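Worksheet for the structure shown next.
Here the complex is missing a single protein chain, while all its other protein chains stay put.
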Amino acid sequence: MFRSLRPKTAPEITLSINGHDIIATAGQSVWSAMALNGQTVTRRAALSGEDRSAYCTMGVCFECMVEIDGVPNQQACMRQVSDGMKVSTQNITESSEATNAGL
Amino acid sequence: MQAFDCAIVGAGPAGMSAAIELANAGARVAVLDRGQKPGGQIYRSVSESPLPDANVLGPDYTAGAELLTAFSRADITHFAGADAWHLGDDGRILFSHLGETCELHCREMLVCPGAMERPMPIPGWTLPGVMTAGAAQVMLKSDAMVSDGAVFAGSGPLLYLIVAQYLRLGVPVAALVDTTPRQNYLNAALMLPRALRRTELLKKGLTLLAEIKRSGIPVYRFAEGLKVLGEENATGLQFTTKGQTHEIAADTVFLHQGVQPNLNMTRAMDLEHRWNLKQLCWQVVTDPFGQTSVPHVSAAGDGAGIFGADGALITGRLAALNILHRLGRLTLAERDRQAAPDLAQITAMAPFRAFIDRLYRPTDALRLPQELSTLVCRCEEQTLADLRAGFDRGARDPNALKSLTRCGMGPCQGRQCGHMVAGLLSEWRDERPETIGYYRLRSPQRLLTLKELSRYQAASAPAQTEAAQ
Partner (left out) sequence: MKADVLVIGGGIQGCATAYHLARRGTSVILLEKDYTGRHASGVNAGGVRLLGRDVAEVPLSKASMEMWQTLDEELDADTGFRRNSVINIAVDEGDMATLRAREGKMQAAGYTHERIIDRAELLDRLPHVNPDCVGGATSDLDGYAIPYKATSAFRLAAERHGAQVVDGEELITLRRVGQSWLVQGARQRYEANSVVNCAGAWADRVAMMIGDNVPLSHAAPMLMITARMPHFARPVVGAVSRQLSFKQFENGTVLIGGGAKGFADRSNNRTRLDYAKLANAARITAEFFPIMARASINRMWAGLEAYMPDNLPVIGAAENADRAFHAFGFSAHGFQMGPVTGQIMADLVLGEQNRFDLTPFRINRYDRKVL
């Protein structure tokens, strides 16, 4: 289980992770906000659909790709949280279908 | 388009020390780095640690603060949070910065891409909960985040350092599972006399190990046959030592077996590379001043060959001196005079480095996947069996294998599987890694959104800009 040793002095912000509102600290990485709130599944593997989670947290493994504000393939370890941000587990696999066009 | 005498990519110790040197000599310097603050991986958040007391991280870390101060005082154009996605050997860099797609031009380019951890493809290494020891460090430094009751497994100084840091912070550690084989101690012992000239470094290492031993956490040595347990998440680590099989329950398993240069920048620039036999990895070919096969492109720090943070400071400075000479700001004699102490220092450090390399050289059993069902390519989920099948269908080159199996085609662009594939092909073809080669890499350096690319407008024709300089 992950926990934070950060003293509660920094300003707090609110973001949403997989639909849950979460309080985080400004400057924190999206990955740490996820992990500290028990949301450790970042993406689903492209073929098997198996759960994946952050591995290197320094930008070289691309396991922590999540959707941020509707944009997929965002590295949770490289992005910082911001107020009102919406983060969700990335679910794009080989069998994903696009929802019908917003014509 | 902005123009600089020198653009440096990467603000770790090498990039920072080079930038300071160049700026202090009056050169126009740009530094591009993905981090919001300079420091690289080693000095991450050193200027504003989220920890109540950053001293637990040790004096090697806190010493970075001085470098950051010097960096902030020098006249350097620092693009913080800049993501350089194309480095051209025409001196052009395309990068994303503050939501814009930007372009700069430089006479000299210095790439300092740093190191990444050598992947450890044991069964179950893709399960959630399996991370690298470097990840434990990054999470601690940038987010003051720890995992209670984790297992640390592998070999090498970084592994022992993070365990010691956890212990100092009072974070429970389930076990340290050391995979350094007996033979490595014997082989390294032969190199000890020369390495002993640097007693302070050796002492530092021994102190760490003693600290771990004193703590009383379980330490298993000479571990083999590692396997992460769990179906959907890591639930523990299994291994064998002294003929006995152990299972240690943990929801986080941190793996480590040394670091290797992060090759994608230097490879995408098509610079000449060589296989480092001692460190079992590819690295860019440079002269003692970091100059690569493309003369106006230099490389320094661990991204140009693993030498550690102290070495990176020096190689960064040496690269800067040579660049100043190439810019006409230093005579050759003056470059050599100023470089002499650093070059001597590098020479003095080499035996200890060689000792460490030998002692912690990863075993083939951990460096290369052993079970047919183990994933080699995490992104495209290609197993050892898939790769072997591709090889048997005639794909004998890393790029041919990539085209046939998609191994290395995913978002990490081969960063994780590149060395493994080279190692496997070397074994299967019974040829040296030099003959096997590596993936052909290209820009972009990482996933680039279509929007970011769309925003790029070649506002000023580069040819004119270059001619105007």
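For the reader, a short list of remarks on this structure follows.
First chain written, first letter: the chains are A and B, and each begins at residue 1.
Here is the rule we use: a contact is a pair of C-beta atoms (placed from the backbone, for glycine too) under 8 Å apart; a residue touches a chain by one contact, two chains touch by 3 or more.
Remember, it's a predicted structure, so these values are computed and weren't measured experimentally.
Touch with the chain omitted from the figure is made, among B:R197, B:R274 or B:R455, by B:R455. Touching the omitted chain from subunit B are residues 86, 94, 270, 393-397, 399-400, 403-404, 406, 409-411, 413, 442-444, 447-451, 453-458. Hidden from this view is one chain, which touches subunit A at 46, 70-73, 92-101, 103.
The rule we apply is simple: only the chains that are shown with their structure count from here on.
Subunit A and subunit B have centres, each the mean of its CA atoms, that are 24 Å apart.
On the side of subunit A, the complex with subunit B involves touching residues 1-7, 10, 25, 27-29, 32, 35-36, 40-41, 45-48, 50-63, 65, 71, 73, 75, 77-78, 80.
Residues of subunit B that touch subunit A in their complex: 34, 36, 41, 50-52, 116-117, 126, 128-132, 134-135, 138-139, 142-149, 169, 232-233, 251-252, 262, 378-381, 410-412, 415-416, 446-447, 449.
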